[in-house]
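As you look at this complex, bear in mind that one protein chain is not there, while each of the others sits in place.
We just call them A and B in the order they show up, numbering each chain from 1.
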Amino acid sequence: MQGSTVDSAKAALNYHGTVAGAEHEAHPDHRIFGVIVFLAAESMIFLGLFMAYLTFRAVYPTWPPEGTPERELLLPGINTLILIGSSFVIHQADTAIKQNDVGGLRKWFGITAAMGAIFLVGQIYEYHNLEFGLTTNLYASTFYVLTGFHGLHVFLGLCLILAVLWRARRKDHYSSEHHFGVEAAELYWHFVDVVWIILFILLYLL
Amino acid sequence: MLPYLVAEPFHRLLQFVMTQTEAPTTKLPSGHHPAQERKWQDYFTFNTDHKVIGIQYLVTSFVFFAIGGLMADVIRTELRTPASDVVSPELYNQLLTLHGTIMIFLWIIPAGAGLANYLIPLMIGARDMAFPKMNALAFWMLPPAGVLLALSILVDAPQAGWTSYPPLSLMTGKVGEGIWIFSLLVLGTSSILGAINFFTTIIKMRVPSMDLNSMPLFCWSMLATSALILIGTPVLAGALILLAFDLLVGTAFFNPTGGGDPVVYQHMFWFYSHPAVYIMILPLFGAISEIIPVHARKPIFGYLAIAYSSLAISFLGLIVWAHHMFTSGTPAWLRMFFMITTMVIAVPTGIKVFSWLATMWGGKIALNSAMLFAMGFVGEFVIGGISGVMVASVPFDIHVHDTYFIVAHLHYVLFGGSVFGIYAAIYHWFPKMTGRMMNEPLGIVHFILTLIGMNLTFMPMHALGMQGMNRRVALYDPQFQPLNELCTIGAYILAVSTVPFLINAVWSWIKGAKAGDNPWNALTLEWQTTSPPEIENFETLPVLAWGPYDYGVERIPEDIEPPLTSPELQPDTSALS
Partner (left out) sequence: MLAGIALTLVSLWYGQNHGLAPVQASADAVLVDDLFNTMMTVGMGIFLLVEGVLIICMFKFRRKPGDDTDGPPIAGNIPLEILWTAIPVVIVLVIGVYSFEIYRIEGGFDPEAAEQSPVQVSPVQVAMLPDTEMSAPLLPPASQPVSHKPMHNHMALGVGGMPDQMKDPDLTVNVMGLQYAWIFTYQDTGVTAGELHLPADKDVKLVIKAQDVLHAFWLPQFRLKQDAIPGQDAELRFTPTRVGEYPIICAELCGPYHGAMASKLYVQPADEFDQWLQQQIASQPNSDQTVAAKPAADRTDADYLATFAAHNPVDAAALEQLHPHSMQHSMSEQAAQSLQPTA
């Protein structure tokens, strides 16, 4: 190779020895690790936005600014419960697939997807019925951008879940051994859920 | 049905991005497989080989370095005279904005990523990165975003500086600012994807016999860099998203006319952009820690101190950002907090500099181009480090903030530091990457021109800033003209200095002397395979027989296979199956 006269196998042996049969193995699965690192980075976007929100809140004389209409708590409250609930539901799917129960996986992922969809519909319904728009004031802008950005993540999570469901239509696609897609979707969903809880406390309760 | 239509392509994309190197045992006969050659066409394709991607990064970023450098020379030509006579003030601001953005996001950061891509798997004895396709994707986000940004000068380039502070950035043209935001979001995403790969690869894919403390120092510094990218870049994305809303939709997060607060943008921006300085310099700290011991023929002095000082810099780098805002809306107690944290960074940085000096002291130094640039790095960076401690001091920073003193300081860090480091790394690893040596006399000419040009350009700027010349100006007080002319001459010399380098690199790549596997007699793993390395790096996965810097120590004689007696050195085959 490249005109080198050195026998590369011998050179490698000379320096560092060989491990018989250890070459060209598939390395262990690091994808879940990658997903976790990715979610850590994702959470920093939310952290940045939360800190911006808290700063606006802190430097404004009154918060929300005078004249901001009252927000209703009932619908977002129900929405929150649905989303938190869905985290427990999706965990059932994980338990199911670990026992090679693809039917269980389909069932629980289906329910989670439905709950996620209800959440999104509820969110859109709330947007329609709010008395302030995106540019009404600083509170309104942060409200829409934070919930909207989270909503986008819920939508992506929903797509992930549906993708897993699509794959799971074949009985042997996921097994107790190989179910990275299931785990990744579940992790992502938990992440979206945790972000929502913080968001709900910041935007609605504080 | 509809959801499935959405879901399927999405899943394919995910599958695609998250696939890893899978070289199942069934596909390849154990023991031997025919070595494949890289074709030049491979470098223009969506190739997943980390070595191809590394070179793609390095070459692309160098092209942008040339573009950014050209802009710098137009800027310096404008500043040769106090009047605004070469370009219009608007174009001047566009040039300085693009110069800053390109040099940071399309030259130094990707060049560091290129080195990391090329070196990490080789140094830790892996066949590729953890997620090769994601790796290629991260690279291919770079050229479109960069070209878009560079071409924006033809229509309506951003002109609010690379910091893009609102409200100015909201008032100087929507198109340019929009392009700027979009490009940065793409480049930031690319950077994050790269960092996920580096982080996972270093943590998870070392050969079984390599623990963290026997890793080459470059890997340590990339570990610290990746952590900074993963923590910092998303916050910049957050700031840019809000800025985009202000710009395009008419919200008022940072717009005081609508009740927003421009200082919040500054906090979010600098939360990333200060660590960005360390993202730009830490990989080169690592590279220098590799290069100096090899050419000084001595073990690195204080391995653990250098390794952990990278982590310390990384951590401290996250809590110093407001020192860019000492004259802005930062209350007194915060100014003091950030002053102290900033100054403390000098301690781990000093540890590194002194350790490098101690490594050289008493060694047998081969003064080749790589070593000259490495020593130049230490000598120039230390000037930026000293002025860095000075500008950390609030009372002094109040005077020199946003002046040419800062311009001088940052260029000593980023040119005298990062760029010298990148050059040193290229001279050092060129034989590995291409299998050929670079030309030494040309390399020395390149070094001397760069050293003279660099100091001539940036040293007088210290005085200019102290005396009262503010930065980012197309017109200035005529009393500053003599020093400005010196700077301009220096900038021209810097432009010329890249010519011998380019000739050298291109000519050596094609016609240079054969390098052999290990021309420097170095001990780290990347030198224990062929040059250039075969497609999966190692014929057989190596086992460490010595540390990365065991120079002068009696090593195991060449013809005896290293004993694998200690059980922890035995490869853990159970994890591999």
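Everything below uses one rule, namely that a contact is a pair of C-beta atoms (placed from the backbone, for glycine too) under 8 Å apart; a residue touches a chain by one contact, two chains touch by 3 or more.
Computed from a predicted structure; not experimentally measured.
K.L.:
Please identify which residue in B:Ala237, B:Met268, B:Leu284 or B:Val394 touches the non-displayed chain.
P.N.:
Final answer for the missing-chain contact: B:Val394.
K.L.:
Would you indicate which residue among A:Tyr60, A:Phe155 or A:Phe180 is in contact with the undisplayed chain?
P.N.:
Looking across A:Tyr60, A:Phe155 or A:Phe180, the contact with the absent chain belongs to A:Tyr60.
K.L.:
Given that one chain is not shown, which residue among A:Met115, A:Leu138 or A:Leu203 touches it?
P.N.:
A:Leu138
K.L.:
Which of these, B:Thr48, B:Ser152, B:Ser273 or B:Thr403, touches the one chain of the complex that we don't see?
P.N.:
The single option touching the absent chain is B:Thr403.
K.L.:
For the chain left out of this view, which of B:Gly112, B:Pro299 or B:Gly512 touches it?
P.N.:
Looking across B:Gly112, B:Pro299 or B:Gly512, the contact with the absent chain belongs to B:Pro299.
K.L.:
Provide the residue numbers of chain B that touch the chain removed from this figure.
P.N.:
These residues touch the chain not displayed: 84, 88-90, 92-93, 159-161, 163, 165, 167-168, 170-174, 250, 252, 255-259, 261-263, 296-305, 327-333, 335-336, 339-340, 343-344, 346-347, 350-351, 353-355, 357-358, 360-367, 375, 378-379, 382-383, 386-387, 389-390, 393-396, 398-399, 401-403, 462-463, 466-468, 470-477, 521, 549-553.
Basically, only the chains that are shown with their structure count from here on.
K.L.:
Going by the contact rule at the top, pick out the chain B residues touching chain A in the complex.
P.N.:
By the definition above, chain B touches chain A via 3-4, 6-8, 10-11, 14, 18, 20-25, 27-28, 30-33, 35, 37, 126-127, 130-131, 134, 192, 195-197, 199-200, 203-205, 230-235, 237-239, 241-242, 245, 249-253, 258-261, 264, 267-268, 271, 435, 514, 516-517, 525, 528-532, 534, 536, 538-545, 558-559, 561-562, 564, 571, 573, 575-577.
K.L.:
If you look only at chain A, which of its residues touch chain B in the complex?
P.N.:
Of all residues in chain A, those touching chain B are 1-4, 6, 8-9, 11-19, 21-31, 33-35, 37-38, 40-49, 51-52, 55-56, 59-60, 65, 113, 134-135, 137-138, 141-142, 145, 149, 159-160, 162-167, 180-181, 184.
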